[in-house]
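What follows is subunit A.
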Amino acid sequence: MFHLQSANASYNNKDVLVDITLQIPAGQKLALIGHSGSGKSTLLKLLYQQRPQDISLVPQDYGLVSSLSVFHNVYMGQLAYQPLWYNLVNLIKPLKKPLQDVEQILDNIKLSDKLLEPVAQLSGGQQQRTAVARAMMQGSDILLADEPVSSLDEHQSKLVMSLLCNDFDTVVLAMHDIDLALTYCDRIIGLDHGRITIDAPTTSLNRNDLLDIYGE
Partner candidate 1 sequence: MTAFESIVRNPLNRLMFLSTPITFIIYQLQLIKNGSNRMQSKLRRFIQSSFLALLVTSFSSTVLSAPKTLMFSAIPDQDQTQLIKRFAIVADYLSTKLGIPVKYIPVKSYSAAITAFRNNQIQLAWFGGLSGVRARLLVPGSEAIAQGLEDTEFRSYFIAHHSTGLQASKDFPKNISDKTFTFGSKGSTSGRLMPEFFIRENLQKPPNDVFKRVGFSGNHSRTIALVQTGAYQVGATNYKVWEKEMKAGKIDSSKVSVIWKTPAYPDYQWTIRGDVDQFWGEGFKTRVQQALLEIKDPALLKSFPRSGFIKASNNDYQPILETARKIGLID
Partner candidate 2 sequence: MENNAPIFQRPSRWKISGLFILIALACLPFADLTINTFDPMAELDRLFSGLLSPSLYPIESPIDALLQTVAFAILGVSSGSVIGFSLAQIFHFRLVRTICALIRAVHELFWALIFLQIFGLHPLTGLLAIGLPYTATFAKVYAEILEEGDRRAFDTIRHSSSFTSAFFYARLPDLWQHFIAYTSYRLECGLRSSTILGFIGLPTLGYYLSSAFLEGQYSEVWALLILFYLLIASIKYWVRPKLLPVYLLISPFIIANDSHISFDNVHRFFTQDIIPLPIRNGQGISELWLWFYNLFINEALPGIVNSLVLTQLALILTGFITLVWFPLISKLFFARFARSIGHFFLVVMRSTPEYILAFILLTLWGPSMLPAIIALALHNGAIIAHLMGHYSDALPLRLDATKGLNRYAYEVVPRIYGQFMAFLFYRWEIILRESAILGILGITTLGFYIDSAIQDIRLDRAMVLIIITALLNVCIDTISRHIRSRLRLSMGPEIISK
């Protein structure tokens, strides 16, 4: 599904990623862990550029339009599949069918009560879930998500993680939370200063080892 061979990336003349070689087969649930600045986001970007058509994306800053409602923001995942006139009408007057679709997704992540509220009025966690809902609305096979649960409490995090891992066939997540990574993913890649330092199936990894190297 993804294939990188000795990939490098730099930003302002500083190396962000060095000599990354990586294969990700379809169906894998992969967690990228590492301190901030270790190159997780850049790696996600490289992966995204490989096949932008097939990917649902949850960016770190959510990429929401704060003056539009939650409904419209989630519906944006569908824009490419619907005719233009339909999208424009729906922007001015929310249509019934998309309302039902969006509400169903929001139901799953316990946000349906905010359906028609402007995103600007939501809390950080609610905004994050809106971004997740948009990715689910898009419904591609692959999910790339940058810290998709960083603003959520433990209970919500688990809910969102399980939803994402069920909904998408292939999942690549940048994460801080080692416990969640160990629970929901089947492979973990550790990054440090732009290099891969760990790449192993979850089953072979020990929580305490990871915590020593990457924990907060």
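In picking the candidates, the idea was that all candidates are chains of the complex that A comes from, given by their letters.
Throughout what follows, contacts are C-beta pairs under 8 Å (C-beta built on N, C-alpha and C of every residue); 3 or more make two chains touch, one makes a residue touch a chain; residues count from 1.
Computed from a predicted structure; not experimentally measured.
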Interface partner of subunit A in the complex, by touch - 1 or 2: 2
Interface residues, subunit A side, partner candidate 2 - complex: 45, 48, 52, 55-57, 59, 61, 63, 65-69, 72, 76, 79-80, 84, 87-88, 91, 94, 99-100, 103, 115-118
